[in-house]
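This report concerns only the one structure given below.
Omission of a single protein chain aside, the complex is shown with its protein chains in their original locations.
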């Protein structure tokens, strides 16, 4: 089985799905000839032609808006937004249209669209190249949000996302792109959306994370009897898996890369405070980035949660 | 003292502040000759001229983007976005620029900008005229979010917002615009930002709300010994006032108009689950709209939290 | 490429590109046509254009009454724009796709979306926009300008599939100021998408007059920015509208790319029933447009051609009224969807959280 990094796994998923399904098209800035600034779409234009792998003008709202039209027409567009910090011009198309087309037309039109976007800090990138604003899209009924944490899951989740009948925001950690290789089967396999996975079982504390932060979390939990959950799909999230774990452990630490206030960690915590209160032995800790404007590279390591901050939260939880 | 509704109170605040401070300018779609679709800016163009009360082209990103340039130049623009559902094209300007100008320039440039926008459902309006997506802006460090619940507070909070050195999103409930009149003093008074107010004291349960939902809440709490908090500023919110109340009551119900998942109710709940866990006697309830695409008028009454749903949550909390 | 750039050198101050904007009019206010420009239309087709405009106007007036009686919600009237809407919509083939705004009631009617469903929609019921499977018109789009990229995307998809169809996007003069207008037209130019952009320049965007919307002298010239043709037409002249749309659709289907049509017309009513246009424009201005009525001039033309008589008109009005009565009756007979319906269309499948929320009902 090939050992692939996340870039290769996503590339493979796209290539295979395009081979299987002529309705899948790829579009975005620099995705064609250049193969994407992270090389995710490398080779696709050569293989499938420029009508199917389209270099677009520099216009994010246009990219997503055109993709909505394509999706309604019957294609399955996979649009790339070059960095999550540049998705904001497309928020209107995502919230006011992609999320609502099915509802507005009572199912006559649907929007099977995937928006792939690199996210996250920690790669010494310029301003706006390090966003982690997933929470915004989790507050849009009609939108699904998926954040894979490894090559294997990236491939399987991307296939599920492309086949999903609804619009999916698929967020890829730039930090993870080349961090590790993993066995990634060729050919068809899917990892279902809306399901979290228990990465490691444990009795004392449930630690929930997703994307790159899962790896920090896995480092940090050493020495604790922690159950670690990789959320994978944030919206709608897998309440059952999370609640089941918390029923067992009674302690929760949520680790996320976004600034704390209004983050998806807050949603998870609130859901637990509503549904699982009687099982909780300790305050629910959110280990998140600080509530400040995301700094440039010189300060970004201070900004993102490090293993030490996670360990501190775990130790604190264990006091109860 | 004049009895004013919220439309009149906001109009008065604008007029007085423009009389006092030549740097305050107003811009937006239909705010000039037409006085705004809700008549908030009525008479301002006649009094201050079209150079100062500007009818702009139909372009929300342009309105906010131009306002940022004006603010950096030294003016205090008050921009109107016609409905909150049309603010999405400006999210990029708000998040990537207004929120970050101070940080990016290390304080050399600032962005004293107010974006006024009607929000909320319940007035039988067409699609996109009923949004309550305040949570999105609460997840943007650098942005303040203010949501007044009555004419008196609207005027005082708007004056504070205009004078604030940072960008403020000022959300006005369409439902409240003409719902009630209240004593609103002429002349200068401010209601400080970042401070919640205890509307009604109580011992058993803390109910937190803002904007229009505060009024539903006040109706619903009858018969309960409830402490009701009007949050007023959502970001940054007044942790002290909220925590103090919860320390006393040990029970919390949060009432908000947005769909539950990812709402600001979630942030409040998560903050409490983190900081006040040991004082909590009951699960923290969020009474919010359903996680569905906001329906057209025929269904909107089912969508928004009604007093019955709030009372049910209160009764449930009192079981503990 | 380099060669082309080299050619610029050593030519100090020169004109390197020139453009012009044409205006098309066929039928004047008196009912006279310019034969050389008249599109080939049978008597039956001419009647159909006329009758559909009459139906659109009758529907519009009824909708306004229903709104005043509180039986539907806010409504956006089309009076004055019937020629633009009906003339362009009847130039479509069944397989073409259409992307309207909130003011295209005449288009919905002309393409065959049932009038009672249009009323149902304006009454606040999404089910009114459940378009029939064999019609390719999008649901009403309220956020100004935002649907234009959808039209371009659909056109790109059709081109990718090799489907020989055309796409129309409608929008107002105000809509041309939005970023999405720009991004969409630019995409259309780059990808040579088979799409026709019809700007219903009705001179107003709520209270903002056309001259304050843009400093461009015409909307048509905005096409220069995207490298394709823009044309202005008399939007109250249904023959000009029909011809320009037919030509542009044919061009699109030939693979020759997009066209921007500025249909110069006028919004005779308030912006919507929530608006009071007397606050910002004069009665004189509105009255100056009365003689340019798009229906009247077709009637005059038909009269001259012997296609119109009092009896014909009476019959037509009776038929039209019956159709609108029927639409009203049907719209009011629709059963309330009930709250559970809210949960049915957010996603293809209901979520766990939604299932719990449903327990409230």
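The chains carry the letters A, B and C, assigned in the order they are written, with residues numbered from 1 in each.
What we mean here is this: a contact is a pair of C-beta atoms (placed from the backbone, for glycine too) under 8 Å apart; a residue touches a chain by one contact, two chains touch by 3 or more.
Predicted model, so just to flag it, every value in this text is computed and none were measured.
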### Message
Using the touch definition from the top, which of C:216, C:316 or C:334 touches the missing chain?
### Response
C:216
### Contacting the left-out chain in the complete assembly, out of B:8, B:34 or B:93
B:93
### Summary
Which of C:75, C:138, C:171 or C:226 touches the missing chain? It is C:226
### Message
Of the residues C:75, C:122 or C:264, I need the one that contacts the missing chain.
### Response
C:264
### Query
What residues on chain C make contact with the chain left out of this view?
1-2, 5-6, 8-26, 28-29, 34, 36-37, 177-183, 186, 189-190, 192, 203, 209, 211-218, 220-222, 224-228, 232, 234, 257, 264, 284-285, 288-289, 292
### Query
Residues of chain B in contact with the chain that isn't shown?
25, 51-52, 54, 56-57, 59, 61-62, 64-75, 77, 89, 92-93, 96-97, 101-110, 141-142, 144, 164-166, 194, 236, 238-240
### Message
Applying the definition given at the start, please give the residues of chain A touching the unseen chain.
### Response
29-30, 32-35, 37, 55-62, 85-86, 88-89, 124-129, 260-261, 290-293, 295-300, 302-303, 309
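Criterion: only the chains that are shown with their structure count from here on.
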### Task
Make each chain a node and each touching pair an edge, then name the shape: line, ring, star, complete, other.
complete
### Task
Give the label of the chain whose average Cα location is farthest from that of chain C.
A
### Message
Contact counts by the stated rule: is the higher one at A-C or B-C?
### Response
A-C
### Message
From the mean C-alpha coordinate of chain A to that of chain C, what's the distance rounded to whole Å?
### Response
39
### Query
Which residue numbers or ranges of chain A touch two or more of the other chains?
61, 89, 92, 96, 102-104, 141-142, 236
### Query
Residues of chain C touching 2+ other chains?
126, 140, 143, 179-180, 345-346, 351, 353-354
